[in-house]
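All protein chains but one are shown at their positions in the complex.
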């Protein structure tokens, strides 16, 4: 399976959390998935609600499985709510179609994983995710 | 596990049911969950429909897992129906995003559990839940 | 739905918990289901593990749905493990076929609900359940 290395995944998580602290966001949770949608690394900050893993993963999982960033999924959900509902049926309810789910691509544009961040507004979550990805020297698509 | 003690949970249930009788509401069902979303106490009044446990738990469970009261969930559902649908996917269909799901916080503001009430209108359910929580000397966020 | 009244359900829960304290059992959890297998009342003692609701309900649910006490289910599981596995398939995984699931019958022998107790050994759980049922003036089948 193509995957972000654990070393880089750790960097993504740390840099995303640092961005959250810098912007004084609410406690964040950050997941890194591989190109198959499987969990590589996750951290939940103290004070976050207990369900944050499922939300973070849902954002990143939808991005990987559909090959669409969270923002693109949101746009589609706003146009065709039934379509994203059908996607959720197809993927066992594991798709959370909002910003904060960010695709990670390699130098040739191939998807090598995705990052999901949750805890603040969806737009701030996406900012933190991008900071994590760029902090690891990778390219994100929010 | 941080949890409301069983002694306090019983008080919440009784005071909520008393409020229901005082206001002449329909038969109520009341659940108390711990800070991990697990059931601590539940009672269903005679005459309530059989599915009330799942509804009461759904209100309280969503509150705990998302760290949002039922009213806040309702507002989000009205703005972004697809988002609360996605949350229900992520949490296995166990989220009921309407008033009557009330967060319980300790003196420092940390969530120590949630109460879910169902049986009458959502707003009356929330009133009964708040009466139960306050009757036990705790602070609720409806 | 035929059901034990809430007043009697409360008595069952309290008397079962009292029996547990009298015998110095580990923290117990007690559920009362109606004749349709739906939750009427539940309490989990402080110190019990968080998953006890599902275990207590599973014991009582199997009793109601199969019309067999927990002891009878255990005997069947020991003779034909595949049969109880199939039952669990049929009932969505909600059957826990061990003592501590006790049928409650009315004066004519009709099932009016079931009690599930968990926390100590299965046999002690069943003792506590029977004490609760008898303390409410009802007849149990362990």
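The first chain written gets the first letter, and so on, giving A, B and C; residue counts start at 1 in each chain.
Everything that follows uses one rule, which is that a contact is a pair of C-beta atoms (placed from the backbone, for glycine too) under 8 Å apart; a residue touches a chain by one contact, two chains touch by 3 or more.
Remember, predicted model here, so these are calculated numbers, not experimental data.
The chain not displayed here makes contact, within the full complex, with A, B, C.
Set against the missing chain, the residues C:55, C:68 or C:102 yield one that touches it, C:55. From the options B:35, B:102 or B:117, the residue with contact to the chain not on display is B:35.
Residue C:95 is the one among C:95, C:117 or C:130 that touches the chain missing from this view. Residue-level contact of chain B with the missing chain is found at 1-2, 34-38, 92, 110-111. Where chain A meets the missing chain, the touching residues are 1, 3, 5-6, 9-10, 34, 36, 38-46, 50-51, 53.
As for the chain not pictured, it touches chain C at residues 47-51, 54-55, 57-58, 77-78, 81, 84-85, 88, 92-98.
Heads up, the rule we're going with is that only the chains that are shown with their structure count from here on.
Because contacts link the chains only in sequence, without closing, their graph is best described as a line. Seen from the C-alpha centroid of chain B, the farthest chain centroid is that of A.
Rounded to whole angstrom, the centroid-to-centroid distance between chain A and chain B, based on C-alpha atoms, equals 30 Å.
Averaged C-alpha coordinates give centres for chain A and chain C that are 43 Å from one another. In chain B, the residues that touch at least two other chains are 36.
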